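One chain of protein is taken out of this complex; the other chains stay put.
Coming up: chain A.
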Amino acid sequence: MVKWAMGNNSYLYFLFLVWLSYLIGTSVILFTKGFLLSRTVQRKNSTCLSHSEVPCTESLGYHSNFNNGEQCSFEDKLRSILTKYHSASSICLPSRTRVVLLIVDALRYDFTVYDDENTNPLPFQNKLPIMKNMLKEYPNHSRLYKFIADPPTTTMQRLKGLTTGSLPTFIDAGSNFATSEINEDNLIDQLLRHNHGVVFMGDDTWNGLYPNRFKRNFPYPSFNVWDLDTVDNGVRENLYPELGNSDWSLLIGHFLGVDHCGHRYGPNHLEMERKLGEMNDVIHNVIKKINQTENMMLFVIGDHGMTATGDHGGESLDEVTSAMFVYSNQPLANFKITTDSVKQVDLVPTLCSLLGVPIPFQNLGTLMLDTLPIVTKNAGLSNWQFTLYSLWANVQQVFDYIKEYAENEGTFDKEELKTFQQKFSIMNAKIISIDTEEKFKAFTEDVVIFLKSLRELCEAVWIQFDSYSMIRGLLFIFLTSFFVFVIADGMPSDKLSKVFSSSFILCSYIILAIAALASVLIYYLEMTDELLKTVFFFTGFASQVMLALLVVQNWDVITLNWYSRRKAEGLSNLICRFVLVFNLGGLFSNSYIIEESFVLLFLLVTVVLIGSLGITSKKVDIKKKQIVSKFWSWSKLKFIILAIFVAIFVRGSAYFWKCRQEQQWCFGLHLIGSNISKAETTKLQWAVTVIFLGMFVFSTKEWLRNAGNMNGYALTIIVAKFLPTTIVVCISGYWAMKRVSSNKKPINSLNSLNSLPLAVYLLTAIGLFVCILKPLYAYVLPNQSQEATSIPSLYKRIKNNISEREKRNEDIPIVYGMGTLYSAAFITIGVYLTLLFALLLGDAVAPSAVIMFLTAAFILIVTSVLRIEKATNIEQLFDVPNISVLVWIILSHYFFYGSGHQPTFQNINWDAAFIGTSGIFSNNFIPATLVIINTFCSYILMGVLLPLVLITPFTVFVMIPSVCEKKPELRLDASRGEVVLFERDKLMMTSMFALACKYITGHAIRVFASMLAATIHCRHLMVWNIFAPKLIFESIGMFVTLGSVTVGYLILMRINSQAEKMIQKLNKMS
């Protein structure tokens, strides 16, 4: 009867945890939907009449021929068009030339500059002499510019910018690998609409953005960053034959080799020299071909640059500055107006006026006047008139766009818009009076400034936050964590279990369902337009009401409980509150986020040392000599030393920190220096890592053996005996083979290399599966007469004394490993997880996973001893103090940094996606999972092992019996270890539930703080650099935490039910 109630209750707790996860998850989604929302895409397209469709009649006063338009000559028509500037954007000039657009991914500007005086060039310097030669020999035919990209500098964002001319939106940065079709107005579609053929070859990102647009299409896979040659060879193969065809107007070739070389080796590597040399040859050959045809232009551009380590994604100068090289076989106009650096979006209007198509509606770029070839079929008009016409078309398009956008969204400042309107009118009046080149030049300067200010206007007001959604998200997450914390912390466990065995959970779920139904109804009555948000809002609101009711109902119990506990709180709790405040407050300061690794180290060490100093309680009656001798002989001194060891471990993991872009002075493993090529570790590092892993596996196994969990021949035990060692062997073999293969060039060996990590995944999965299926690491000795004194851990054996009656029975079965029944399974799971993390982190950072596990273990022991010290009866040990939860939370945050991560997109370790996979995926699920496991390994480990925080004091009773020497009141229970937990499993599940709630709310309050920080700083200079990525990382970490805590809870439930079955079986036997 009692057992039944227990089982029922633990499922109810689980349901509550799911509900809590749902609430927190939806609040985060509500907030991010409002916060990361940005530019609204306008669905309008630009259109224009081509010159042949224009009738050449009306308003041509000076014209002699008044017959209908069909009969006037091309020259006449051109002349008539060019006088009508006000219709510049609606009538297109004829195409001037065909264009070859070669995109060299990650072509940084300094790769293209040739320095004659540099006698000893680095691998990336002076490798493109063709550009220098062309600039020198044909200064009228070639140009070289700095090509400034708008951050984020990821390839897909850049391609969007290069074809639509619009500014990037933030949310796109996250969806880089889920390429989605572009449906706003763009260059490619404009070309198609005007019957120009487009041929494409190279990076298959284009194919995702523009499916079925190209006349001929040669895509190659782009995701495999280790593959330097496939794409480039493919492009070269198709490029030269294609140049001979004449059915296209735009040919796009996208080379990826340089970018991949940067990702794999960094710019300072011999491979870079080879790749740039190849590019040089390609450009050389293309120019040769172009010279043989008429009217063709070559644009060689980089979509972004790269940092000193070869990565990109942020907005540092190195990443943003790429190069643009232009060559034309016709002479180029030279107005000397374009400066030596141009914006990337400027390419779109330029290509449009070259090819004679309207500029895409959402373009914000400015025509690059000096890259337009001089018009030969000029009908007696001078060249500047053509240029002016195109430029004015550009101005009209941008201004129309801004007007349209302002009308639809109402975002821009009315006054500002008015001044722009005035400026536009003035220029519109002025343009007719231009008749000389001098006047034209003066006018263009005004125009360029005008366009620039329009773009800046957009940049400033672009991000339109949905404050309503944001506020709902903020409010919900705050209220949820507040109420749940009050419930979990304030209610004593007997009261808590009483509340949950009532119909509370059932009622809540029914009300949630009603709320969801109501919102669906409202959606169908068309009172709202977004179903998901409405559902979130309604269910969230209903949940808050339910939680508030629960709190109000039990308010008297909660206050009483808090009041009585308040008296027992000491100085260390005060410090903990300080630590929490600093931890949360740091999220509001950009410099604290940048240096958060240090801040968390500081706080973690503080909490650990304070916790261990708090142990030395009771015996400070000052009586001179006695105390002194006592101090030195204190068994508690051990724990101070232990705490110092923990601190040393934690401080030592600083070696694995990575640096952010902003940390200029950075030190550590990944030095930002031009002399280090990455992805290669020394032999010493490899050896140290392997030794670390070996020792780790050995020590955990030794622990389990000492606890008596390694006896017998059950499946679980055999697996736990041999699997970790096998995994370590596989991992180290994989690293060794990778080292060998990375020295040679061919990538083909990669496939054979994958079998080892695949084996690791498989073995880990088997290990985890077996551990969950049969989680009991216990061995029942069949017959007492065979009492095996030879088994070394015999003295650890714990008699299974469920009741006094059995104690007197002679035939009681002996069970090994009963005292550590719960912890053994969790430790084994922790070992498997740690080994998996080690594989994914790579041989350079893998020791940090081991350090993480060991630190967690030490902290568990220290805090348990602290709790045993304070406890006066065994029930109190079930109550996990907030300081232990806080340490566990900080631990998960700190080891995010400790395992070599930073909350920035540049620092995401994409290499993890290639371990055991070939790099080509049908969907994004597998690589995304691998990268998330790599990035959030600390969150996963701490979440799954959370039950250990509750269990460890009882484990300590068995493993370190000396701690309860001074605790006679505990000794009786203590000798039975974790059996105590089993006997009071109802209490255990309740405390576990409270612990899980506290842990989750601790994380949630941090997410709340980073949300609030992002809201407060939403117009801050660094919001997209620091606060928004921090928020995103915190949110993903939150989701990972929710998942892993739930999994940990389920595992505990599983162990408990299995243990019960075993005990029942034993009872039947005896």
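Odds and ends about this structure:
Here is the rule we use: a residue touches a chain if its C-beta (ideal position, glycine included) is under 8 Å from a C-beta of that chain, and two chains touch if they have at least 3 such contacts; residues count from 1.
Keep in mind that, in the parts below, contacts and distances are computed from a predicted model.
Among the names given as "Cytochrome c oxidase subunit IV", "MIP18 family-like domain-containing protein", "Glycosylphosphatidylinositol anchor biosynthesis protein 11" or "Piso0_000490 protein", UniProt records the absent chain under the name "Glycosylphosphatidylinositol anchor biosynthesis protein 11".
Considering the full assembly, A:Thr606 is the residue among A:Asn295, A:Thr606, A:Asn706 or A:Thr726 that touches the omitted chain.
Of the candidate positions A:Glu315, A:Glu416 or A:Glu595, contact with the unshown chain belongs to A:Glu595. Chain A residues in contact with the hidden partner, per the touch definition given at the top, are 570-572, 575, 582, 589-592, 594-595, 598-599, 601-602, 605-606, 609-610, 613-614, 616-618, 620-622, 624-625, 627-628, 631, 640, 644, 647-648, 650-651, 654.
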